[in-house]
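Notes follow the structure.
One protein chain is absent from this view; the other protein chains keep their places.
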Amino acid sequence: MKRDLVTISDLSNAEIEEIFHLADTYLDEMGAGERAHQIRGRRSDAEGYLMTSLFYEPSTRTRFSFEAAMVRLGGNVLGTVDPVTSSAAKGESLADTVRVMQNYADVIVMRHPSEGAARAAAEYVEIPVINGGDGGHEHPTQTLCDLYTLYRENGFLRDLNVLLVGDLRNGRTVHSLVYGLARFGANIIPMPAKGFELPGEVTRRLQEEYHCRPYAKEELFGGTEDMPQIDVIYVAPGSSLHMSAIPPQQREDAAETGVNAARQPLAFDVCYVTRLQGERLSPGQKLGVDYPVIDTQFLRGKRYAETRVLHPLPRVNELGYDLDKDPRGLYFKQAAYGVPVRMALIAKLLDLDPFRTAERPPAAKIYSHRQGMPCGNARCITHHPSESKHLQPKFWLVKSSRMLARCCYCETDFEVRCYVDLSSRRIATDWDAAAALPASDVVLFASEKDALAAGFRPAQAEGARRPA
Amino acid sequence: MKRDLVTISDLSNAEIEEIFHLADTYLDEMGAGERAHQIRGRRSDAEGYLMTSLFYEPSTRTRFSFEAAMVRLGGNVLGTVDPVTSSAAKGESLADTVRVMQNYADVIVMRHPSEGAARAAAEYVEIPVINGGDGGHEHPTQTLCDLYTLYRENGFLRDLNVLLVGDLRNGRTVHSLVYGLARFGANIIPMPAKGFELPGEVTRRLQEEYHCRPYAKEELFGGTEDMPQIDVIYVAPGSSLHMSAIPPQQREDAAETGVNAARQPLAFDVCYVTRLQGERLSPGQKLGVDYPVIDTQFLRGKRYAETRVLHPLPRVNELGYDLDKDPRGLYFKQAAYGVPVRMALIAKLLDLDPFRTAERPPAAKIYSHRQGMPCGNARCITHHPSESKHLQPKFWLVKSSRMLARCCYCETDFEVRCYVDLSSRRIATDWDAAAALPASDVVLFASEKDALAAGFRPAQAEGARRPA
Partner (left out) sequence: MKRDLVTISDLSNAEIEEIFHLADTYLDEMGAGERAHQIRGRRSDAEGYLMTSLFYEPSTRTRFSFEAAMVRLGGNVLGTVDPVTSSAAKGESLADTVRVMQNYADVIVMRHPSEGAARAAAEYVEIPVINGGDGGHEHPTQTLCDLYTLYRENGFLRDLNVLLVGDLRNGRTVHSLVYGLARFGANIIPMPAKGFELPGEVTRRLQEEYHCRPYAKEELFGGTEDMPQIDVIYVAPGSSLHMSAIPPQQREDAAETGVNAARQPLAFDVCYVTRLQGERLSPGQKLGVDYPVIDTQFLRGKRYAETRVLHPLPRVNELGYDLDKDPRGLYFKQAAYGVPVRMALIAKLLDLDPFRTAERPPAAKIYSHRQGMPCGNARCITHHPSESKHLQPKFWLVKSSRMLARCCYCETDFEVRCYVDLSSRRIATDWDAAAALPASDVVLFASEKDALAAGFRPAQAEGARRPA
């Protein structure tokens, strides 16, 4: 059973820890530079293995850190496909491209503008696919590197207070990170640029799926705190999802709320800064004139005395150059950690150092039918002209206040108002009954009107449905 | 004596078989995947050898399969030159580029829009040059892979009935394949899109040079066959050019006509589909609205029960996605075979596994003179602005109903009406006499008018020429 990394949810906490420990080993054995954070030399673990990278969008650090990781691990790298000089110019589908590439390489790293593209690619091929960014959806290896930096520099993740600054709406790295932090018990404190708040979808999932509790600023800061840009703090659950790597002593110290009592008034362990994702702005949308800038001036308060400043880079103007020599500025080290983390990931996915744990999330029921609803996200790979003719939408059901269908590719949620039971070809809304049916007998619809338009029969009258 | 692969004619049948057998060895030793068609791991045969690829036109599979082949063989690969970021932007000639590159690499793979470019490059350098496509001329490694797929999947090539579908006019892969099939005794059944028939030049060569016999459809199919898109079948010669790898038993089974009698009514062993070469259409030329589409619907008849469907990829709309899971669809496996075949080719050209046979076609007399006729093909490399100042046309003479000169670069044929014997500086038309002269004394002309314009003397009067 081959493994991919498309979203950070593809890995269990235990597996992520295995990756971190393997990265630690590489740094112990090959680390150089001040505080041994740069990998030097070359191993032989991946001898005879080839990686190819398919980048349909610009990249420097993701592409090069993967290439460096593969070579440092002992493998080889094929050139990069870019959309201008490749067969994509001849109109080739992603499906065909990756199916051909799997004949040449042992692992594929890809970046694509369509959301869900990496998941689609992973389904097409029998070799591991690593998502290097798929539109506004996910960038899970960045999240792995971010979490590893926190783990490596702090020794643990649970109860860390993480300030998230900047464009929290469009940054794919931020959404992955938010879920990752919650899973490992860190607290999330959004400080968005105005108009660039975390999407409602993300905060909903944070609460409903990751069990974070929102606290109003006043509850934790006291009444007159001068932190106008913060409204809410998401406190991670105290015990259920923690990393086993957290030392027991530290766990006991943690307050019931999950916010470390010893560090009151609230101190920021981490300030994670992101640039404005200019390339993902809708046309006409204004650039934030008061986009927050993190520099030594901003970090002058007591709360920031020990703050580690991270940034996925590239930066534009939101991160002061004066931090480059400040010991709190860890972003270049964060970039360096990209190599050991990606080496460990490759080693795991290629089975060079197999996962020891079997702890994986249970597989959900998947609903997919050619007559059912399409994905409502226009940027989803299922709508891409070259893929739509052969790629049929797939959904999981997610229980929320409303019934939601989550696209298996782009992971966007949509309300489903009804379904059709194919055995009766009737429209129905009883989701408990639906759950008992085989998935292949259930067709999901966004509205009854759509189901009728598709030629199915109206729902039975109440009396008719439940005979005495 | 270094060897190149510019056209499939550069290799004798025996040499092609050597390549196939070596590819078989690689698959035996390194094959993985269902039915062991994917090469995995890395050998050490090419340790210390470097390949460079010069791609002046887009490519994915050719470029990557060569890179994979070189790395799997143990060698290394230099980055790819592309016309945008390379010195071609500074106006450098191909001649200079390849002569510089031979100092860096041990073998050059190149793709270029001008026909004959790879032959020119091969003349400029002392290291092997492999043609990865030169305009509408040739793409011989694709042909090698196509033939290898047939050989590997069928066990032999002779007497196979090969249906060729789609754009047979512009597809360079098709022309090479047609000649390759004829050489190995397979029968060719063109099914072109309307307006995209095999060029007359190709069918002429097929008959005159490869000794194929054209049969009208009715002769082989019987009177009322419902195959409107087929007009003619080219039956390969029965015995002279066959592959030695064909088992003797099978040879005896083969009917006198060359069409396998045991499989009457005619069955198609292979259906080779090609996309419309949109990028080679002349401006204003209409796209075929009834371009044939091969899918499970098309392949429903009895004749197609065992048909193996090949396609050089990328496909556009001419090949149904429903064939991807049909056991007859072999195009992804065909792409996979590109690696072992190219490994074997590189190993042969670099002399890592030297050719054992000396069987090579005899060298023809070459006619080249600065005053002689230019190549009449505007897309020939001899007309490329950066090459024309130092690259002089060269021709072989080909006997046909008319006297033809074949450009040694682009291999296009042109009628020659006369020549000049430099010893007398007189125009003449006696080709038997010309054949007896040293090639350096003979200047070819497309017409007497051109020869006069070049300052030569008119032909002698009949009486004067043959004194008693």
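A and B are the chain letters, set down in written order, and residue numbers restart from 1 in every chain.
Keep in mind that, in the parts below, a contact is a pair of C-beta atoms (placed from the backbone, for glycine too) under 8 Å apart; a residue touches a chain by one contact, two chains touch by 3 or more.
Keep in mind the model is a prediction, meaning the values are calculated, not measured.
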**Q.** Candidates B:14, B:32, B:50 or B:437 - the one touching the absent chain
**A.** B:50
Q | Among A:61, A:328, A:390 or A:426, the residue in touch with the chain that has been omitted | A | A:61
Q | Which of A:336, A:352 or A:443 contacts the chain that the document leaves out | A | A:336
Q) Among B:16, B:73 or B:105, which one is in touch with the chain left out? A) B:105
Q: Mind listing the chain A residues that contact the chain we can't see here?
A: 33, 37-38, 40-42, 55, 58-61, 63-65, 67-68, 71-72, 77, 79-80, 82, 84, 275, 279, 313-316, 321, 324, 332, 335-336, 338-339
Q: Determine and list the chain B residues touching the chain excluded from the picture.
A: 47-48, 50, 52, 76, 78-79, 81, 84-92, 95-97, 99-106, 126, 389-390
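Quick note on the criterion: only the chains that are shown with their structure count from here on.
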Q. Where the CA atoms of chain A average out and where those of chain B average out, how many Å apart are those spots?
A. 48
